[in-house]
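Beneath this line is the structure, given in C-alpha cells, with notes to follow.
As you look at this complex, bear in mind that one protein chain is not there, while each of the others sits in place.
By written order: A, B and C. Residues from 1 in each chain.
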Amino acid sequence: MGLILTEDQLILRNMAKSFFDEKSPVERMRRLRDSQDTTGYSRELWREMGGLGWIGITFPESVGGADMGYSALGVVLRECGRVLAPEPFVSTVLLGGNALLIGGSDKLQEELLPKVSSGERTLCLAFQEQGRFAPYAVSTSAASDGGGFRVRGEKRFVLDGHVSDQIVTVARTAGSSGERAGLTVLVVDADTPGVTVERSELLDGRNAAYIKFDDVAVDAERVLGEVDCGAALLDAVFDRATIGLCAEMVGSFEEAFERTLEYLKMREQFGVKIGTFQALRHRAAHMFGEIEFARSVVLDAQSAIDDGRDDVAECASAAKARCSDVAHLIGGEAIQMHGGIGMTDEEEIGLFAKRLKAAELTLGDANYHRNRFAGLRGY
Amino acid sequence: MGLILTEDQLILRNMAKSFFDEKSPVERMRRLRDSQDTTGYSRELWREMGGLGWIGITFPESVGGADMGYSALGVVLRECGRVLAPEPFVSTVLLGGNALLIGGSDKLQEELLPKVSSGERTLCLAFQEQGRFAPYAVSTSAASDGGGFRVRGEKRFVLDGHVSDQIVTVARTAGSSGERAGLTVLVVDADTPGVTVERSELLDGRNAAYIKFDDVAVDAERVLGEVDCGAALLDAVFDRATIGLCAEMVGSFEEAFERTLEYLKMREQFGVKIGTFQALRHRAAHMFGEIEFARSVVLDAQSAIDDGRDDVAECASAAKARCSDVAHLIGGEAIQMHGGIGMTDEEEIGLFAKRLKAAELTLGDANYHRNRFAGLRGY
Amino acid sequence: MSSTSIEEFRQEVRSWLEKNLPQELRVGSRKGLPKDSLRKWTEALVSRGWITPEWPTEYGGGGLDRKHAAALKAELKAIRAPMITSFGTMMLGPTLLEFGTDEQKQEFLPQISRHEVVWCQGYSEPGAGSDLASLQTRAVRDGDDYVITGQKIWTTGADKADWIFCLVRTDLAAPKHEGISFILFPMHQPGVEVSPLTLIDGSADFSQVFFDGARAQAKHVVGPVNGGWTIAKRLLQHERTTDGGSEGGITGAMKETLADFVKREVGVENGVLADPQLRQRLAQQEIEAKALKLTMRRAREEARAGQTARDIGSLGKYRWANMVQGEQNLAMLALGTQGLGWSGPGFEDTHLERTRAWLTTRADSIWGGTNEVQLNVIAKRVLEIPE
Partner (left out) sequence: MSSTSIEEFRQEVRSWLEKNLPQELRVGSRKGLPKDSLRKWTEALVSRGWITPEWPTEYGGGGLDRKHAAALKAELKAIRAPMITSFGTMMLGPTLLEFGTDEQKQEFLPQISRHEVVWCQGYSEPGAGSDLASLQTRAVRDGDDYVITGQKIWTTGADKADWIFCLVRTDLAAPKHEGISFILFPMHQPGVEVSPLTLIDGSADFSQVFFDGARAQAKHVVGPVNGGWTIAKRLLQHERTTDGGSEGGITGAMKETLADFVKREVGVENGVLADPQLRQRLAQQEIEAKALKLTMRRAREEARAGQTARDIGSLGKYRWANMVQGEQNLAMLALGTQGLGWSGPGFEDTHLERTRAWLTTRADSIWGGTNEVQLNVIAKRVLEIPE
C-alpha cells in the first residue's frame, strides 16, 4: 500500500498545489524573513489550513482531525516543501502534536488538540540541549514536588518555540544525561512563571527558540506517557516527525531539481546551452535517481505508519539517512549548476539550499540514522 | 627534501625503466601466472636486481646494501608497479628484511642480509592470522623452552612464504590476541622440522603461503628485538613496508591511468573518440588529480624515513589511506572506461585492476589507516 | 486449462510438482545439479508446455493466461524449482511471437519450448559496444541465401549453441540504423568459428564468433530486410527490464544475505558490528537495496494505475549495477586479504567465490548498456534536456 497516490490523495495534491501556488509562492517566505516577522509564518494562512483539515489530517476525528493518515499528510508536506512554506507543521503537528496524541490523557487531548487542529494554537517540543541530535542527552530536571514537578534547565533549537502556546518539554526525573531511562515528557504552558523564551532566527529563515526553565511548576496531570518512561514516547514521536520532515524534503528536492533543470535548459555559455554538457547531464541524471529513490523510501515509510507495520522505526531511519544525503547533494549541485547567480540572495535557489541544509541536520543526520538503522537491523 | 628526484635518482629511474621495459614487460607476469610457475617470480631476474644493488638499496653498506634510502627504493618500486613485476620486494626487503635490519643482532644481520641483498635468499613475514589487517591479532604461541622457544600456530597470507628461506614469524609470548604487549618476533628457518608451508595463488597472480608451525623449536638467538616487545618493531617494519608498497602502487596507478587515457584517445563509439565525451574527460581529470596527490604524499613519506623525521608513522598511514582510495578508483575506472574489452583476461588493464585491489587491502585498507592517522594525531 | 480457477490450478500444480520434482532439485538454482534428474525434470515440464507457459499450445507452450502463468511461476518459486530458461525462451521466442511469420513460428518456437535447440545472441562487435548500431558484420544476398562475413563478441554460450539470432548489415549505403537486419542461422556450418573469451574472473561463458562465408536462408530474416533495428531495440528493452527488476542478484546467488555475511566476517560485539565504518556501509547498502526495490515496485504500480510514470528502466539498470558493485566492494572490505585468493589452501571456498564475484560484477556497469549510456538515456529521454 501507499507507493502511489489514491484517488483521494490525487485530489488533495491538486488542491494543495493550487493553494500554495496562489497563497504561498517562495516569495512569501522571503518577505516573512526580510520583514523580520516575529511570528515567522502566517497565522492567518495556518488557520486556513486548519479550516481545510490539513493540520489535523492525521489526528482522529474525535479531536477535530481528518484521520487520513501520513500518506495524506505527506501530500500536503511535499507541497509545503515545494514552496518553502514555513508554517509550523514540524513543531506543532509532528513533534508537539504527536507527543500529545501518543502520550496525552483524553482530557489533555480534548483540551488542546481541537484548537491545534483548527490552527488556533501552536505547540513545540523542547528536547534538544546540544547541537547534534541526541534524544536522550537531557540534563533539564523535573523534580517531584507534591502533586507535580519543578522544571529547571535550558533548551536550544526549539522549533517555533517563540510562538508556541504549550511547550512540550523533555526533562529528566531519574538517571543522567544520555541514558534512555528516566525521561519524562511534560506539557508546560508558555506563560507559566519561570519560563523564558527567546527567539533565534535560522539560516533558512525559520525560527527556533532558546528556552529557560527556572523552577517552573508543572502539574502531574500534564505528564505525557509515564513518568521516567518518556523515551519510548519520544521514539515514536521522532519517527513520525522524521518521516513527515522527509516528505517535506522530497518536495524541496523536486522543486530545486526542476528549477536547476530549467536553468540547464536555458543558460548559455560558450555559445551553447549548458545542459548540452555531458558532465552536467550525467550529474543531473544521477540527481534524478537520488530523488526518485528518496521519494520511494519516504512513501513506504508513510504507509508503514498508516498500515500499522512494525518496521516504522527502521523506515524512518532509512528515509532520513537517504533524504539527508540527497539534501546535501541537491543543495550543493543546485547552487553549483546555477553558477555565480546561485550565490546571490536574490535568486531563490539559494533559499532551497539553506532549507535543505537545515532539514539535513534536523532530527539526526545521515550518519546518525544509518547507525540507528543498523542497530534496529541487529548489527 | 625529496619531493622531486635528485640527479642520482633521475639516473636510477631511467635505468630501472629500461631494465623493466626490456626484461619484464607486463606480459612476463602473465606468463608466470599462466605457467603456474611454482616460484611466482624470476629468481634470475631477482639476482640481477641484486647485482644492480636494488634489493639492498636501503640497507647499510656493511650488509651489502647501497644505503641510498627510501626515496631511491621508491624509484625502483614505482617502475615495478608500472610493469606489475612480481619480484619479492614487499616480502623480502620491506617486511622480512626490515624486521632483520631493525631488530636483528649484528650476527644475524651478517649471516642473512648480504645474501638477501644479492638476491640469493628470500624472506617473508608471517604475521597475519585473520583476513583484515590487525597486526596484534596474534594467537600463534612461542612457549619458552630451555634456551629457546617452541612455536605453535597457523599463519595466512604470508606473501612469498612458499619460497622463503627464512620465515620471520610473529608469535605471542604473553598476553592474548589483540594485545600490543606480549609479541615476540623470531626468525624460523623454513626447513625446521614442524614447519609446513603450502602455496596459495592470489588474484593478482602473486603468491602467498599458508604456514603451520607444529611445535617448532627456535633458538633464543633468533629473536628479533626484545621478547614480549615485538609490537614496536612491527610498527616500524609495517610503516616502512606500507610506504614501499605505496610507491609501487603509484607506479601501477600511473601506468593504468596512462593506458586508459590512450584508450580514451583511440576508441571510437557513436562516430567519435570516446575521449571527447565530457563526462569521461571530467572523470579522467579527477583521476589525474588523485594520482598526483597520492604521489606527493608517498614522496613525502619516503623522505620522512630518509630524513629521520618523527612523523613516519603518520606519513605511512596518510600515504596508504590515500593510495588505497586511489587504487579503488583507478582499478574501477580503468575497467569501466575500457568497457567490455576491459573485462577480458587478454587485455592487460584487468591485471592492473587485480593488482590494485590486492594492494588496496594489503597492510591495511583506507579505513584502517585513516583511523590510525587519527590516533597518531591525537583524536 | 485457463478455465480452471486460480486456486484449483495452484492445487493441481502443487500435486504435480510433488510427483515430478525430485527432492534434490529443490534448491532454487540450476547450477551443479545432477544432469540426469535435470533432464527428467525438463522433460516433465516440456510435457505440460511449462517451459513457456504463456505461449500458445500449437507452439508447444502451456497456453496459460497471465494470471495462471503467474500462479505457476509462484508455485515453482515457492518450491525452489530450478528454472529452465534460455535465450530461446527469454529473447528469441517473444520476438518471434511479435514479429515472426507463421512459418518462422512453426519452425522455431516448438523446438524452443521443447528445449531442443540452444540459441545464442549475435549482437555486440569489437567496434560496436555501446554504439551497437555501428555494427559491421555483413550479410550479402546470394540466391535464396545470405552470405555472412564479420565478427561478433560477448556471445554468451556460443560454444554450446545450435543456432544464432544475429544482427547483420544488409545495406551499406543506408544510414546506420536503417541497414540492419535480424537473421537466424545455424552455428554448426563451415564459415562459423567460435573462440571462447576468458574473463578476468576466470570464467569463459562468452565467446568471439567469426563468420567467414557462413550462410543463412533468406526466409530466416525476421521482420523486414533492413528493418532489424526496431526488433533489436525491442529485444534489448526486454533485457533491460529483466535486469532492473532483479534484486541484489549476486548476494541472492550466494545463498546468504549481505548482512549475515558481513556480520560473520567482521563480528558483532554487544549487538553492534565490530567495525563502525563497515556498519555504516552495510546500512547504506541495505537502504540502497530497499530503495531500488521500492522504486521499481512504484514504477510498476504507477504504470498500472496510469499515473504519469517516467520510464525508469535505465535508472533501474544503472542503480542496480551500482548496488551490486557496492555490495561486492563492501564484501571485499569485510574479507580483507581473505578476499584476494585465487586458489590454494588458506582460503575457504566461500571466500574464493567472493573474489570471483567481485570481479564478475565489474561487468554489471558495462553490459546491457554501460552506466554512461544509461545516464545519457535518462538525461535525454526522461529529463528531456536538449542535446
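Just so we're on the same page, a residue touches a chain if its C-beta (ideal position, glycine included) is under 8 Å from a C-beta of that chain, and two chains touch if they have at least 3 such contacts.
Because the structure is predicted, anything quoted here is derived from the model rather than measured.
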Contacts of the hidden chain among displayed chains: A, B, C
Of A:Leu32, A:Leu280 or A:Leu299, the residue in touch with the unshown chain: A:Leu280
Listed residues A:Glu201, A:Glu221 or A:Glu258, member touching the removed chain: A:Glu201
Contact partner of the left-out chain, one of C:Gln280, C:Ser314, C:Thr337 or C:Thr370: C:Gln280
Residue of A:Pro60, A:Gly332 or A:Gly378 in touch with the missing chain, whole complex considered: A:Gly332
Chain A, residues in touch with the chain not shown (by the definition above): 128, 130-133, 156-157, 198-205, 208-210, 268-271, 277, 279-280, 328, 332, 335-336, 339-346, 350, 353-354, 357-358, 361-362, 365, 367
Absent-chain interface as seen on chain C, which is shown: 276-277, 280
Chain not shown, touching residues in chain B: 3-5, 10, 261, 264-265, 273, 275-276, 278, 281-282, 284-286, 288-289, 292-294, 296-297, 299-300, 318, 321-322, 367, 370-371, 373-375, 377-379
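We adopt the following convention: only the chains that are shown with their structure count from here on.
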Chain nearest the overall C-alpha centroid of the shown protein atoms: C
Furthest chain, CA centroid comparison against chain A: B
Intercentroid distance (Cα basis), chain C paired with chain B, Å: 41
Whole-Å gap separating chain A and chain B, where each centre is the average of the chain's CA atoms: 52
Chain A: positions in contact with at least two other chains: 278, 281-282
Residues of chain C touching at least two other chains: 372, 375
